[in-house]
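Note that one protein chain of the assembly has been removed; the remaining protein chains are unaltered in position.
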Amino acid sequence: MAMLHIVRDSGFTSNALAQCLNMSLPRDAILLMDDGCYNLQHPLLLAALTKQPDISIYFVSLHANARAQYSEQTLFTAITFDDVLKLIFTFDNSITWS
Amino acid sequence: MAMLHIVRDSGFTSNALAQCLNMSLPRDAILLMDDGCYNLQHPLLLAALTKQPDISIYFVSLHANARAQYSEQTLFTAITFDDVLKLIFTFDNSITWS
Amino acid sequence: MSDVTQATKTVAIVNTQAPFSSAAGKEALDAALIFGSFEQAISLFFIGDGVFQMIGDQNASSIAVKDYLKTFSALEFYDIENIYLCKESLNERNLPANFHIDNIQVLAQNEFSQRLHSHHVIYRF
Amino acid sequence: MSDVTQATKTVAIVNTQAPFSSAAGKEALDAALIFGSFEQAISLFFIGDGVFQMIGDQNASSIAVKDYLKTFSALEFYDIENIYLCKESLNERNLPANFHIDNIQVLAQNEFSQRLHSHHVIYRF
Amino acid sequence: MQNTLALVVTTPPNSNLTTSAINLVHAAIENNVKVIGVFFYQDGVLNAAKHLSIPSDEFQTLTQWQQLNSRYDVPLYLCISAAEKRGLTDELNNHEPSSHELSHEPSQETSNIDSVFTVSGLGELVELTSKAERVVQL
Partner (left out) sequence: MQNTLALVVTTPPNSNLTTSAINLVHAAIENNVKVIGVFFYQDGVLNAAKHLSIPSDEFQTLTQWQQLNSRYDVPLYLCISAAEKRGLTDELNNHEPSSHELSHEPSQETSNIDSVFTVSGLGELVELTSKAERVVQL
């Protein structure tokens, strides 16, 4: 089943991001929420773009903007809470890393 | 001034250990307490033994034993709570990483 | 996408924290046992510092922690048999495969992840 | 070893956490301001994710957080002028040296650490 | 058929992470997803503390939960075993207050849990998990 990984922590402080990336499979998606948005600039996430090119990466734009976090990566998709809800029902299951 | 670094978190989950090592200077000491004892086997701490040979490393043996954590390193000193208290007054100041 | 019926719903409880400094491990086990008592299909996963919950020769009472680790033996009573532990997490911590309960399946990361993906609901502690 | 007299006691408050998800940053600032109001010699340090507290163009109110970051401007009022930020932490996070208050001194790790060591009491948040 | 969602909240009321959980419930309501229940566990139980005093210019988490319950009928389940370990209880006095006391002192308390929360056990989590089409832990 395809899994939605909800990342709510900074990968610079905790290993939530690293663990998420270790557990993700090709059809999965990663959703950066809350402090997870600090990972937009994290080397591990940027490396995942080349290592796991099939994975989709989303971030809640409200949360990123509040933190003055931006990304030059066109492969990261900025979304709203309505979109988060759609993702929850699009994917088979979800895990929250925080 | 010589500083006592009290580490209470596992370096496998948080960056407390890494931050402590970044901030430690030659005459400092590191004290592993509570979940900090999981660092007895952490590569960063083992690497510090060669990179920062002047630094002293202590651990609360009660906390390490409760967690079934051991070390083959003779450079790590097992201590009691009475010794912790002595360290607090031996060093000029302390910082707690957790 | 939802072809899940209630009868086949499987639940995974993922443990990522060490046992003594936070209530997470105990509260995860409490939840697992309740799911078991309601005869729900439940699996336990241990990854990262969560593997410290399963290693042998720990002595919780010496630091005045009630030994909830002993309660893991109740899993068998509720027929909870899917207990998975991440091999890479063990190796990274230089831990031997010496556990305080039987029936633990040590899986390489990829297989561990595959098993996790097969569950309908996942709680992480 | 203790040649410290009360009159010369200096206090460092070290910030290691990002501003919005926990109360740590606000409670550290509350403490700093009280020390300042009692005319104690106090310095602020920002390292790791703590540097996120100081970067410009944040918008706390958009996520319904009361903007305690604005309160940092009160530091000046209490003559708290020693505000240090770790350069390596900034670089690691790919952040520009764009801050929401003035008078921040960006120091390389070693000098940052030397300054920290010179304080008698250190609180970490 | 309407989609159904259950939420498990494990973060305390003074964290912005809890604001995100509340926002997700609002998004669900606006998108015609039925939230069949919010289950409060771990440090999330602190959301039910009746006497939480947040400055009036800060986000009022408790007021938000109260509105979600009263306006939109979102059931809020509190895990009482996790709550009791964190100082919350619905048995402050182990006796029945007499009618005399009730008439004289309306604020006589037997609980420090806000009444909008349904005191529950982990069995409720099993129920929600089995009933909801999707479950999210926040």
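Labels for the chains are A, B, C, D and E, by order of writing; each one numbers its residues from 1.
The criterion applied here is as follows: contacts are C-beta pairs under 8 Å (C-beta built on N, C-alpha and C of every residue); 3 or more make two chains touch, one makes a residue touch a chain.
Treat the numbers as computed from the prediction; the structure is a model and nothing was measured.
J.: So which of the visible chains would the left-out chain be touching?
T.: Among the chains that are shown, those touched by the missing chain are B, C, D, E.
J.: Of the listed residues C:S21, C:S37, C:N59 or C:Q109, which contacts the missing chain in the full complex?
T.: C:S21
J.: Under the stated touch rule, tell me which residues of chain B contact the chain that is not displayed.
T.: 6, 8, 33-34, 63, 81-82, 84-86, 88-89, 94-96, 98
J.: By the contact criterion defined above, which parts of chain E meet the unshown chain? Give residue numbers in ascending order.
T.: Contacting residues on chain E, toward the hidden partner: 12, 14, 46, 49-54, 84-89, 92-93, 100-101, 104-105, 107-109, 112.
J.: Contact with the hidden chain only, please: which chain D residues?
T.: Interface with the chain not displayed, on the chain D side: 2, 4, 6, 9, 11, 23-24, 27, 30-31, 34-35, 38, 40, 121-125.
Keep in mind that, in the parts below, only the chains that are shown with their structure count from here on.
J.: Could you work out how many touching-chain steps separate chain A from chain E at minimum?
T.: The fewest touching-chain steps linking chain A to chain E number 1.
J.: Whole-Å distance, chain D centre to chain E centre, using C-alpha means?
T.: Those two chain centres are 35 Å apart.
J.: Return the residues of chain D touching two or more other chains; collapse runs of consecutive numbers into ranges.
T.: Where chain D meets two or more other chains at a single residue, that happens at 16, 20-21, 48, 63, 65.
J.: Counting only residues that touch at least 2 other chains, which ones in chain A make the list?
T.: 8, 12-13, 15, 34, 63, 89, 94-96
J.: Give every touching pair of chains, nothing left out.
T.: According to the stated criterion, the contacting chain pairs are A-B, A-C, A-D, A-E, B-C, B-D, C-E, D-E.
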